[in-house]
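Note that one protein chain is taken out, while the other chains of the complex remain in position.
Let's turn to chain A:
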Amino acid sequence: MNQADRDQSDSSTVIIDTGCANLSSVRYAFERICSDVLVSDDHTVIKAATRVVLPGVGTAGAAMASLKDKRLVELIQGLTQPVLGVCLGMQMMTQVSKEHGGREVDCECLGLIPTDVEELDSQGQPLPHMGWNQITPTTHPLFVGIPAGSYLYFVHSFRVPLSEYTIASCEYGETFSAAIAKDNFMGVQFHPEKSAAIGSKILSNFLALDQTKLDAATQEAKL
């Protein structure tokens, strides 16, 4: 066994069991491209993972309440390995979401990436923003080999605005963040697990990330 094989077999991808998300699709998508996928809410397992996925379906309020119930908030905030948030999982990485889900106040999020979540201004086009739309990626390693204009599958009504943390953008009425990143945390608004070959390529890129690549990306972003 050479070094690369060993690294592969020793690595693990843990999908956080958020309690309210549809986890199956994300799990199946990773299982199609690697053999070491676990779904867990066990603190020890998550901490020991080579990389972590934060999925999400539903509203920010309900999902954050579930993370609090499972005492996962501080744990996620303390993770140092690559972490990928998907859809609502990405939105939860921000500081605050305006998606109330019936509540009066804004939803406080994980605060991993200093941006926030507001309603998408579709300029009168149908909402939710649902279907395949094109992205314009930056040079972030998550998007290696993903050409501008690639179609990804989106389903959402709230969005993260463009900022210095945007690593891919998309347009629907307005231009917004299709993906964001800061240090080891990155999130995608679209559903890579439902985006055919292009989505699978992005998940493969995530599996191939290591600290060196992330440090280089962070360094580049600062220049």
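Here is the rule we go by: a residue touches a chain if its C-beta (ideal position, glycine included) is under 8 Å from a C-beta of that chain, and two chains touch if they have at least 3 such contacts; residues count from 1.
Just so it is clear, contacts and distances are computed from a predicted model.
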The chain not rendered here carries, per UniProt and among "Imidazole glycerol phosphate synthase subunit HisF", "Fe-S cluster assembly ATPase SufC", "3-isopropylmalate dehydratase small subunit" or "Branched-chain amino acid ABC transporter permease", the name "Imidazole glycerol phosphate synthase subunit HisF"
Sole touch to the unshown chain from A:11, A:40, A:138 or A:200: residue A:200
Of A:133, A:204 or A:218, the residue that touches the missing chain is A:133
Where chain A meets the left-out chain, the residues are 22, 24-25, 28-29, 31-32, 57-59, 102, 125-134, 151, 153, 155-157, 171-172, 191, 193-197, 199-200
